[in-house]
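Structure provided below as C-alpha cells; questions to follow.
One protein chain is absent from this view; the other protein chains keep their places.
Read from first to last, the chains carry the letters A, B and C; within each, the first residue is number 1.
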Amino acid sequence: MDSRATRAGRQPFHWQTAIGYKTRDKIVVRGYDLNALAGNVSFPEMAYLVWRGELPPAPHGRMLDAILVSMAEHAFSPSSAASRLVTSGGVPLHVGVAGGLLALGSLHGTADRPAALFKDAAARMKRENLTPDEIGRRVAGEARRAGQRLPGFHHPQHIRDPRTARLLELSDAWEISGAHVAVARAIEAATEEFWGRRIYLNGPGAVGAICADMGFDSELIKGIFLLSRTVSLVAHTYEEAHRERGWRGSEHTPVVQPLDLSLQGPEFYDGPPDRTLPRDRRGGGE
Amino acid sequence: MDSRATRAGRQPFHWQTAIGYKTRDKIVVRGYDLNALAGNVSFPEMAYLVWRGELPPAPHGRMLDAILVSMAEHAFSPSSAASRLVTSGGVPLHVGVAGGLLALGSLHGTADRPAALFKDAAARMKRENLTPDEIGRRVAGEARRAGQRLPGFHHPQHIRDPRTARLLELSDAWEISGAHVAVARAIEAATEEFWGRRIYLNGPGAVGAICADMGFDSELIKGIFLLSRTVSLVAHTYEEAHRERGWRGSEHTPVVQPLDLSLQGPEFYDGPPDRTLPRDRRGGGE
Amino acid sequence: MDSRATRAGRQPFHWQTAIGYKTRDKIVVRGYDLNALAGNVSFPEMAYLVWRGELPPAPHGRMLDAILVSMAEHAFSPSSAASRLVTSGGVPLHVGVAGGLLALGSLHGTADRPAALFKDAAARMKRENLTPDEIGRRVAGEARRAGQRLPGFHHPQHIRDPRTARLLELSDAWEISGAHVAVARAIEAATEEFWGRRIYLNGPGAVGAICADMGFDSELIKGIFLLSRTVSLVAHTYEEAHRERGWRGSEHTPVVQPLDLSLQGPEFYDGPPDRTLPRDRRGGGE
Partner (left out) sequence: MDSRATRAGRQPFHWQTAIGYKTRDKIVVRGYDLNALAGNVSFPEMAYLVWRGELPPAPHGRMLDAILVSMAEHAFSPSSAASRLVTSGGVPLHVGVAGGLLALGSLHGTADRPAALFKDAAARMKRENLTPDEIGRRVAGEARRAGQRLPGFHHPQHIRDPRTARLLELSDAWEISGAHVAVARAIEAATEEFWGRRIYLNGPGAVGAICADMGFDSELIKGIFLLSRTVSLVAHTYEEAHRERGWRGSEHTPVVQPLDLSLQGPEFYDGPPDRTLPRDRRGGGE
C-alpha cells in the first residue's frame, strides 16, 4: 500500500459516511449510542433518525408509524407475486424478499412521485401567491389538457382508496397537514371540473403529501414504502415456501397466477374471519 | 377460460392465502380492517400480525420494537457495501436496497441460526430433564470436540458485542427471557471451560434466543433481521447516490472500498458528534 | 494507510484472483490477451476459458454451444414470469433480468443436481466395479424405495422432454458421451422396473450428464444454465416493457398471469409461424 499511496500521491478511496460508525466497544448512529436508542425510541423513529440524522418530533414519529402500518400489506401485486414466483424456484427467504423489492419501480409503490408533484405545486403556490384552490385548479387543468395522469390519484382496484381518508384523518388530528396536504386536496377537488368526475387521492398519494409536510425528501419517501412493504414480502415469501409445492407445476395442476382483483377476494382467503380490534387498542390514533 | 377449464377438468391454479384480502372498499389483514390498525398498532406489532396472524402481547411488541432498532444499522458490512456498489452503477433506490438484501445469506444477519440451535438445545434439555447449565456444557463441549463454531457466538469486530447486554436487559425487564435465553447464557458460560476463554453471545445470537422465547419460527427471525436492516440499506443507498460520484473511478481517484474495521471508526465519520438522548427519551426501556 | 498497516502488522485484504487482470494497455483473461480471443474463439469457448482456465477441446466447445442454445428459451416459467412481474413495476432492463435470475434456485434450472447424482453414481460404479446397468438399477431402486424423486428425470409439462434426444444425439456424435451419460441412460432404463413406467431423462438431466462427461464442476453447470437462460430473460423483459402497460391493472382489465401450459400453446403466440431452418443451416450438428 505504501508504494501505491506514494505512486498516486494521495490516500486510497474510502467511503465517508454521516450515518454512523462502530468501534470494538460501541455502535454509534447519527451520534447516539445504539444501546441508548434500543428500548427508548420506536422503530419508525429509528428509521427517521438513520435516514434524516435527527429524531422526529413526537407527532411525526407517530405519523410515520401509522404510514408504515398502512402500506405494509396489500394482498397480491407485482411485488408480492414476484416474491412468490422467485420463491417457487427454490431460494432462501431473503432472496424471495429481494425479488419482490425489485418490482417496486417507478410504477409500483410510488409515493415519491406524488410527493414531487405536491412539492412543485406548493412551491409554485407560494411563488405565485396563490390559494390552494387556485393551484389545485391549475395543476389539474394543465394535466388534463396535456393528457397526463396525476401521480397519486386514482386506484384501479379501489377507485376510492380506503387508506386515504384514514391517513389524512391522522395527519389532521396530529396537526401535520400543511401546504402539501392542502394542495393534494385541492387538486382532487379540481378533478371534478376537468374530468367530469372526482379522481380520488390514493393511499400512496396521501403518503406523499403527508411526508412532504413532514419535510421528507422524495427519495426517502420511496424508502418508507420499501421498508413498509418488506413486511408483506416476508409474509408472502414465507407463506409461499410453506404452503405451495415449489416449481414443479404439472399437466395435472395447472398453474395460473391470479393477479385479478376478483381472485383476491374473501373466497380465496382462509385466514381469520373479519374481526375488530380489542377495545384497548382502539382510539389510540383517533 | 371455459374451454380450458373444461379441458383440464378442474379450476386453474390460484394462490390461496391466509395473510389478507382486498375488495373495492377495504383491505383486510389477518381479519382486521387495515384502517383500524393504522394509528392503533405500532409498525412492529403490525409486522408481528402480518407474519404470525395475531397481534402480540404488549411486552412482545415492545421487545420486537427494541430488536428492530438494535439491528437497524451496523456501519459497513457486505450488505451495505453491496448496496453501495450496486448504487454506484447507476440504479434507482429500490435496486440498491435489494442488492444489499441479497447479501444477507447464511453468513450475514443470521439470528435464525442461533435460534435453531437454542430451540434444539431447549427441547433436548426438556426431553432429557437437564438443567440449563447441564445442557450448556453438553452443547459447548460437543461443538468444541467437533471443531464447530457455535452460531450466535463471537463477533469478529466487537469480540463482546455491545448489543447483547442491552437486549438481554430488556428481555429480562419485560419478563420475556425463558428457556431459550437461559440456554444461550448457559452455553456462553460453558465456553470458558472448553475454549479456555469466554466466547460471548453476539447481538444476532441474543435476538435468536429472545425471539425463540417469543415463539417465533426461525425463518421469521430471519425476516425480522431483513426488515430491520432495510433501514440501513435505504440510508447507505441514499447516501451513496447523493454523496459519491457513481462508477467512473479513474486513475486519479483510486477506489479502495474499505471494509476494514479500522476504516470505519470515528476518523471517517462526519455525522453529528457523540451525544445523549434527550432526557424525556431516556428510561422508557430501562 | 501506513498507520493502519503498521497497526495491524500486515497488508490490508485484497481480492486475489486467477481469472484475469487489466492494466492501462491491455486486458488479460486466464493468460490470454482479450483482443486475441475476440474474433478467434466463440463465446461459449470464452465462457469455458473464463470459468475453467483453459480453452476447451473443439468438440467440447461445440457441445457447450449446443447446450447453451438448447436451454436458452422455454416460454413461461417462474423465472420469465418473475422478470415480467418485476418489469411491470417499472424498472430498467437489467433489473427485470436480475429478478428472473433470482428464481433460478434449487427447483428451477437445476442441471447441477442431476450432474451431482451422475457423478456420485459413476464414482460408485467404478469403486464397486459395476456395469452401467447394475448401477442404474441400484440408483433407481434405492430412490424408489426411499420415496425420492430422481433429479434430472421427468418433466411435468413434456413428460418426455424433447430436448433430451437431441442433446444426447450430439453428445454421441461428437464422442463426448462417457460414463455419466451411460449412467443417466441406465437409470432411465431402470425406472421401468421400479416405477412401472419409464421416467424419462429431462433436458437439464441430459445437460448434467453431458457436462459431467466434459469435466464440469456441478456449480459451473448451474452457471451454464444461468448464462443460457439470460437470453430468455432479456427477451421476456424487453417484450413485457414494450408490449404490456405496466402495473396499472384495473377492474376493467383483469390481470391473471398464466403459467398453465395450456395457456402457452400456439393460440397465445403471435410470432412467426412454424418454419424450417434455411437449408445451409441444417446438418451442421447432425
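Definition applied: a residue touches a chain if its C-beta (ideal position, glycine included) is under 8 Å from a C-beta of that chain, and two chains touch if they have at least 3 such contacts.
What you see is a predicted model, and the numbers here were worked out from it, not measured in a lab.
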The one of B:Lys26, B:His108, B:Arg144 or B:Arg160 in touch with the missing chain is B:His108
Can you name the residues of chain A that touch the chain not displayed here?
4, 7-8, 12-13, 24, 91-92, 95, 251, 259-260, 262-263
Using the document's contact rule, name the residues of chain B that touch the chain not shown here.
1-2, 5, 11-12, 77-79, 81-82, 85-86, 88-91, 95, 98-99, 102-109, 156-157, 159, 246-251, 254-263
Residue ranges of chain C at the interface with the undisplayed chain:
4, 8, 10, 12-44, 46-47, 50-51, 53, 55, 62, 65-70, 72-76, 84, 92-95, 97-99, 101-102, 104-106, 109, 157-159, 162-163, 165-167, 170, 219-220, 222-223, 226-228, 230-232, 234-236, 238-241, 243-244, 249, 252-258, 261, 263-266, 268-278, 281-286
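Please note the rule applied: only the chains that are shown with their structure count from here on.
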For the pair chain B and chain C, the C-alpha centroid-to-centroid distance in angstrom is 34
Can you give the whole-Å distance between the Cα centres of chain A and chain B?
21
Which residues belonging to chain C are in contact with no fewer than two other chains?
12, 91, 95, 251, 256, 258-260, 262-263
